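Every protein chain except one is present and positioned as in the full complex.
Read from first to last, the chains carry the letters A, B and C; within each, the first residue is number 1.
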Amino acid sequence: MSGQLGAIIRAVVFILLALAACGVIFEFAGYSAFQMFHSIVDGAFLRRNALEHALRWALPLFITATGVVISFRAGYFNIGAQGQFYVGAICAAFVAEWLRGYPGGVVIPLCFAAGMTGGALWALWPGLLRLRSGADEVITTLMGNFLAGLLLVYVTAGPLKDPSGSGQQASSRPLEAAYRISTSNGVSPTIIGIAILVGLAMWWLVNRTAFGVLSGLGGRNPTMVQWQGASTWKIGLASFLISGALAGLAGTIELMGPNGRLAGGFLPAHGFTAVLIALVAGLSITGAAIAAFFFGGLASAALYLPVMAGLPSAAIDIVNASIALFITARSRLVDTLTKAWRRPWKTS
Amino acid sequence: AAVAHAQGGLIALVHTQAAGDAGPVDSMIAKLKQLAEEKGLEHRAIYAQDPATYETIFRTLGDAGAAVVVSTFNEVAEPFKAVAPSYPDTKWIQLFGDPFEPAIPNVVTVSYDYYLGCYLSGIFAGRISKTGKIGFIGGISIPPLNADFNALKAGVLSVRPDATVTAAFAGSFQDPAKGQEIATQMFSDGIDYIQTDAAATDFGIIAAANEGPGRYVSALDPAQFKLGPKSLISIVGLDFGVSLYNEATKAVDGDWTGGSHVNTGLGTGVIEFMLSPLFQDEGDPDMVARSKEVWAEIEKAKAGILDGSIEVPFNTTL
Amino acid sequence: MRGNDDAILACRNVAVRYGDVTALDDVSIAFPRGMIHAVVGQNGAGKTTFARVVSGLVRPDQGAVEIGGKLIAGGNVNDARRAGVELVHQSFALPPSFTVAEAMQFGAAGGALYTRAALERRWQAHLDALDVKVSAGARIRTLTVEQQQAVEIARALVTDARLLILDEPTAVLSPEGAKKLFERVRRLKERGVTVLLILHKIREVLAIADTVSVLRGGRLIDGPLPASDIDADALASLIIGPSAKMLAGEDRAALTGAAAPRGAETETGPIAGPPVVSLRGVSTRPDADGPALQAVDFVVQPGEIVGIAGVEGNGQRTLVRAISSLADIAEGSLELAGRDVTNATLSQRRAAGLRVIPFERNVEGLSLTSPLWENWSAGQLLARPLLAAISPSALRRECKSALDAWDVRYAEVGQPAGSLSGGNAQKVILSREMDESGKLIIAAQPTRGLDIGATAFVWDALRKARDGGCGVIFVSSDLDEVFDLADRVVVMLSGRIVAEFRPPFDLTRVGAAMTGARA
Partner (left out) sequence: MEDVVIAILRSGTPLVYVTLAGVIAQRAGVWHLGLEGLMITGACATIVGIVLTGSVVFALLVAVLICIAGSVLFWFVVEKLKANQIIAGLGLTGLGLGGTSLAIQSIFGSQAAISAPFGLPRLGAAFGAYGVLSVLVLVMPVVVFLCWVLLCRTRFGLRLAASGEHPFAARSVGVDPSAMRLAALVIGGALCALAGAELAAGSLQIFSQNMTAGRGFMGFAAVIFGAGHPLWATLAALFFAVVGALGIRAQLVFGDRVPHDLLLGLPYIATIFGVWLSARLRGGAKSATGGFGELRDS
């Protein structure tokens, strides 16, 4: 869509701007900006198996981001994907542990069900607080992230702790091989299949159902859909639940795929990156697929940076933060430059 | 590309706790630098805060042709098992880990019985505490820290069955303000000896001890002595840096036995319960005298542990 | 045109463009001091824009403004205020959470630091001096519309204003309230303030103004003309322009407020049969959104248009919300087309034949940033289960044919609703809300802010619906319009229905009922 193309160009411009700002910061801090850019490009696109490395991060990010798209479209600023992701993984890990020994054909679907339910439940309470009492969901979901982080520490050091060896690990027992849906490289037909399925289902939900249109209208103007007779309550709750379930699904995939065990504090920035992806994508599902791939590449490059360019890990945090700072910016200049791709009417 | 230019190859440390703890991580990084300079190696210290990324980082290092990769704690065991066989030319060292079953020829694991040091600290605390109330402040309640607390408690109770030992956690290894808050509350509860186990959070605990007389802290690194000349009475030292230096030197120089496990700790100088020399000079003379008095008992217990006559339980749950 | 030296305000070749819209086109005019000047024109004529240029809120693309012979920097409010210009907005600009005293203070000079008591004392004195009966400690959001306006005027006079501009101040007032306002304006004139009144109704112009100027389509048509030299008919022609011919006499009078239409008896009259809506003793729970209804009995027959008159904020909104299930009914019962719907949801009521054209077109009626077709299909999508599959291309097609049938000017159905002009946007709502299966249409302020053509279009549509057997509830604060369109008028006051009138309508009596004076 031409409108979306404009949005993507804008996003790309501001990402480049953010990277340039980082380059300046790094030069000041005594690192080579050129090296940084070189390593980013190298790590994201050029090195051996770059595609596979990028996909490993892109797939779960995409799934979580589609959930974020659903709730943002409906007008709810659920930034709790991180917590929902953790709780999903925790629930799935519990099921996998309890059913240890049963065949994979039984356990795997149950794990998925548990993971999605867990994620949905972790989105349910902020949803209820928001819809019933008007409690701001930005804060409640943010606090939910902190709480889920503590919960993860608790279960990995407590009920789910791996007792093997000296028992010093803050992680669960490794999953039985039969329950794994990918090797540790995190890319497998199953995961790709799930991602495609989720993408199609959410695309359908957004673009081909009454829910999609109504939640989009309601997200932009809740009063209007209320006057049309919509139950904002139902749509809102569904949006929270769906986005939570998808984050939980991503957590389950991380658990049963690349990680193979529940570890304390894994992927601490996952939810935040998913929010960025949803915004860069202009809240569209196809856009999210593209953006997820881009951020997946960035994530894999980020792990490459400290090795190749010797940049400290804080450098990667700075890169991500600058992108966040600028990603939603709008500028006349950029708009004028991308005007050719946009539609003739003005939307003020 | 930059890496390939290094003459002697690349040596990398992947640390899973943040730097800046004035303790194990900082000392490992310092020793890594020292070793790299001595041997003309390129070095990298990489903070991997996220278990999901360990394997990717190790693979990246393997792909980059690293000569030696050092990492820490049991949580890197699975990634090591997955990655090390694919990079036979790289030597992998896991500090603070269990032996691999079966062993991998290019991996060396090193384990430490740090909790034994905490046991000794417990005996010491039991003897010198006036109130019979001992505290323990950890970063996060994870199994190794839980084991340290349990050993501390066992040590205290072995010499003073009526004493109480209380644990609290700051929720972060990087929150000195919270550490100070917890320690202040503990001290005002009558606790007069706190064993820390919380990296950068320790700074706050020592600061709290400095605020009043009769408050004593046992920390974990000699670098911390100067922070509390009148309050930091002892440390349960674990010289990760030295251990890293020793193992990595072997790997670089070639007298390396792959596929082996090294258990080191008490008795080898890597783990040591020791009194702060600064405190001995500047601390409350009564307390200095008292600590000298009980030192014989500590030495005895240490000998007992080493000859097996004292058995310290290892328990990773609270 | 007179020389500029004795003019309080002189504009030279002022032009303002918003994108493709030319809001003001080469306007040159000078107003002498010490008088009451009226500026009139249809909706969208550029009156508000003119007022904003003069008060420095809008920087003209071209031209210059002089106040009292001194050139002021374009687009600089402070400069204009220093020169003595104050503007009272069409939609009030008072932060709702402020107290009256705070609202005065934040625009005033002096006393940067204050105590609450001193502040209230200071501004209570000011209010008293202007004879505004409002407590300085009251919150803006608790005030009635008339009080808010009085506060706005008082706020405008906190400085030593020499030119006071009031933008359509009568639009929200009862005839009685308008009279009081005019008295206040005359007193201001005596105090030496020049007043520029932006007005809509010729009747009002003739009642108060010393001169009148006419804007149409952003151009100055004529003025300032001495009000004594012009009669209602001539002024109406100036305002409406060439399109005047296509309007029926009563409609034309209603549009310009030249004379109060009295509402002809329709030959058809209401159709017999069960009422399309009947409220029996309906009271609502109080909420933040206007006064609660109190024991309202109200019936609309099929085939009649019932006008709801009243000063804004007297429960018209609550009535519409109660019928639409957006306000909680505490007591009484509500029937739609013979079915009890007291506890039904809005979507059930819509299924029973309720259609609503809400008050705020851009907030309640449309989602401005969403595409036209989504806005248009919202109603019918709600009738389906949430997960029902839809075909956007089919909806787009349906939407296109509906919009074409309603003569909406648009580029394509995917364009955002906010890119349409007000009239076309209203037509989109009409096309959504007016279908064959509708039995009761609530039209709340459906012509607010529309130009002549669009207004006439809306009126025709409502009449057509009535003739097709629909019941119509027509809410408007413009009595001329109500009289012209309605078959019956009820007046609301403080959440009650206090009077009912049948044609011929009498402006004085209806106006008296609106303010509670017994007629």
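The rule is simple: a residue touches a chain if its C-beta (ideal position, glycine included) is under 8 Å from a C-beta of that chain, and two chains touch if they have at least 3 such contacts.
Note that the coordinates shown come from a computational prediction; the quantities given were computed from them, not determined experimentally.
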Which chains here would be touched by the one that got left out? A, B, C
For the full complex, which residue in C:Leu71, C:Ala93, C:Ala125 or C:Ala248 touches the chain that was left out? C:Ala93
Of the residues B:Leu152, B:Ala167 or B:Val312, which one touches the chain left out of the display? B:Ala167
Residue numbers in chain B that touch the chain omitted from display: 18-22, 26, 29-30, 47, 141, 166-169, 171-172, 174-178, 180-182, 184-186, 188-189, 200, 203-204, 207, 211, 227, 318
Tell me, which residues in chain A touch the chain that this view leaves out? 25, 28-31, 72, 75, 77, 79, 129-136, 138-140, 142-144, 146-147, 150-151, 153-154, 158, 219-223, 226, 232, 236, 272, 275-276, 279, 312-318, 320-331
Even though one chain is hidden, which residues of chain C still touch it in the full complex? 55-57, 76-78, 81, 87, 89, 93-98, 102, 105-108, 111-116, 287-288, 369
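As a working rule, only the chains that are shown with their structure count from here on.
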Mean-CA-position distance for chain C and chain B (Å): 74
Chain A and chain B, separation of their C-alpha mean positions in angstrom: 35
Residue ranges of chain B touching at least 2 other chains are none
Touching two or more other chains - residue numbers and ranges from chain C: none
Chain B-facing residues of chain A, complex: 35, 38, 42, 47-48, 53, 56, 150, 153-154, 156-158, 161, 164-171, 174, 184, 254, 258-261, 263-269, 300, 303-304, 306-310, 312-313
The residues of chain A that touch chain C in their complex are 204-205, 207-214, 216-217, 220-221, 223-231, 234-235, 238, 343-348
Touching residues on chain B, where the partner in the complex is chain A: 1-3, 12, 44, 46-53, 55-57, 60-61, 63-64, 73-75, 77-79, 82, 96, 98-99, 111, 140-144, 146-147, 171, 314, 316-317
